Each structure stands twice: as C-alpha cells, then as structure tokens.
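Contents: one structure, followed by commentary.
Note that one protein chain is taken out, while the other chains of the complex remain in position.
The block that comes next holds subunit A.
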Amino acid sequence: MSIDLQQDFFGLFGLHRRFRIDEAALEFAYHDLQGRVHPDRFAHLPDSEKRLSMQWATQVNEGFRTLRKPLPRATYLLELLGIDAGLHTNTAMSPTFLMEQMEWREAVEEARAAGDSEELAQLHTRLRQHSREVFDELARQCDDEQDYAGAAETVRRLMFMEKLQHEIDDALEALES
C-alpha cells in the first residue's frame, strides 16, 4: 500500500476534479483508504514506515474533511485552479447583497429579542431554500460554465449565508432551552 502524497484530494479519492461529486463514492473511497493506511497495520514495521503511514492517514482525513462539505470543496477546487476566493481579503461585496444580509441579521435579532421561535423557524426555512439555489448556481459556475471568478464571488456570498444560518440556529436553541 502506498499513497502518492503529491496528488490532489480529488485524485486521492478517485474523483473527477469537479464541484459536483458522487458523495457515496467519496464516502466509500474514504473508508477504503482509511482501512488501508490505518497506523495499526504498520505497528510491526520500522519507524520510517510508521511515520509514512501517519502521513497517509493525515492526508486521507484532511482530504475527506475538505471534499465532504460543499463550501470547503469549492474553495479547494478554486485553489487548485489558481483562483483565490479572497475569503480573508475581499471585503467589497455587492452593496445590494450586504444590505440584504443586514436585513436578515436585523430580522433574526428582532425575532430573537421577541422570543418569536416561529419567525426564526421561518427564517431558517427561507434561508435554506435560498442557499440551495445559490449552491446550484455555484455548481453551474464551476462545472458547466467554468466561470471561476463568478464562482469565487458565490463562495463568498455563501460564507455569509452559512454564518447567518448558524446565528438563526443559535437563536432557536437559546429560545428552546
């Protein structure tokens, strides 16, 4: 058993370098690889081989974590294509989008203050529906249109939406407890 540490995570799991992936195939390949590189299998071998198996196991785990969820997967895919999604540097989102985000946050804040869990649940559903549409857009940009600059912008938008979803869930949890 050996793993080419130079290949990218898509290659590692035998997947095409695309945003849309076969999640079942990823899961299957992960468990298969994990079983083969597990450090227990190398316990009787010299230290150098043990160290190598540790590196493989780390690579397999990190690869799985990166590809399993759509946002890290998209960010990684863009990185492989030489596109920096600008998550840490790009603060100039479209004003319309930021205004919408402000309004969402205000709605969450108000519902939370009023203890209105029904409103929060509705916001949760609306945001999830909206996220689904935006993820579809991201898939088209990455895989069908090869519009990577557009995809980078969409990833940035989704980062805000994910944070918002966390806030809604936090508010719901706080009200329930």
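A few points about this structure:
FYI, a contact is a pair of C-beta atoms (placed from the backbone, for glycine too) under 8 Å apart; a residue touches a chain by one contact, two chains touch by 3 or more; residues count from 1.
One rule holds in what follows: contacts and distances are computed from a predicted model.
Selecting from "Heme exporter protein B", "3-isopropylmalate dehydratase", "Heterotetrameric sarcosine oxidase alpha subunit" or "Iron-sulfur cluster assembly scaffold protein IscU", the unshown chain of this assembly corresponds to "Iron-sulfur cluster assembly scaffold protein IscU" (UniProt protein name). Note on the undisplayed chain: of the listed residues A:Met99, A:Ala114 or A:Ala149, the one touching it is A:Met99. Of the candidate positions A:Ile83, A:Ala121 or A:Met159, contact with the unshown chain belongs to A:Met159. In the full complex, subunit A touches the hidden chain at residues 85-88, 90-93, 95, 97-99, 101-102, 105, 155-156, 159-160, 162-164.
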